[in-house]
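Below: the structure, in C-alpha cells.
Excluded from the complex is one protein chain; the other protein chains are retained at their positions.
For subunit A:
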C-alpha cells in the first residue's frame, strides 16, 4: 500500500516541481532554470549518501560494475524534454499531453515486460482508459477556456 500512496505523492510533487521550474525558467531562462534543480539535487544527494552511511557505493569499482545502459536515464529525460518542447510548440497542449502520456505508458509496459516479465491485456486496457480520461479532461478545459475568452470579449 505504501508504494501506491508514494506513487500518487510523486504526482503531487511533480506538479509543484513543474510550477517552480517554470518560475525559475522565467527568471533565468529554461536551461539555466533547470540547471538549479540538477546542481542542487546532485550536491544534496552526495551529502545524503555519506550521511546515511552509503559512501562505499561511490567507489569507482562499484560504479563500473553497473551496466552502463542504466546510467542513461537522465540522458533520456533531457532528450524527452527537448522533444516535448518542440512537439508542444507546434501542436498544442492537448495533443502534447495525450501523445506523450501514451508513449510513456507504452514504453513502461514494454520495459516492465523486459525487466519483470509481466504483461497483461488488462494493463493495455487500463492505459487506454487513462489516456481517454486525460483527453476528456483536456477537452473540457479547452471548452471552458474558449467560453471564458468569449465572455471576456463580450
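What we mean here is this: a contact is a pair of C-beta atoms (placed from the backbone, for glycine too) under 8 Å apart; a residue touches a chain by one contact, two chains touch by 3 or more; residues count from 1.
Rule of thumb we're sticking to: contacts and distances are computed from a predicted model.
Matching "High-affinity zinc uptake system membrane protein ZnuB", "SWIM-type domain-containing protein", "Transporter family-2 protein" or "Protein translocase subunit SecD" against the UniProt entry of the left-out chain gives the name "Transporter family-2 protein". Subunit A meets the missing chain through residues 3-4, 6-17, 19-24, 27-29, 31-46, 48-49, 52, 54, 57-58, 62, 65-66, 69-81, 83-84, 86-88, 90-91, 95-96, 99-112, 115-116, 118, 120-123, 125-134, 136-137, 140-141, 144.
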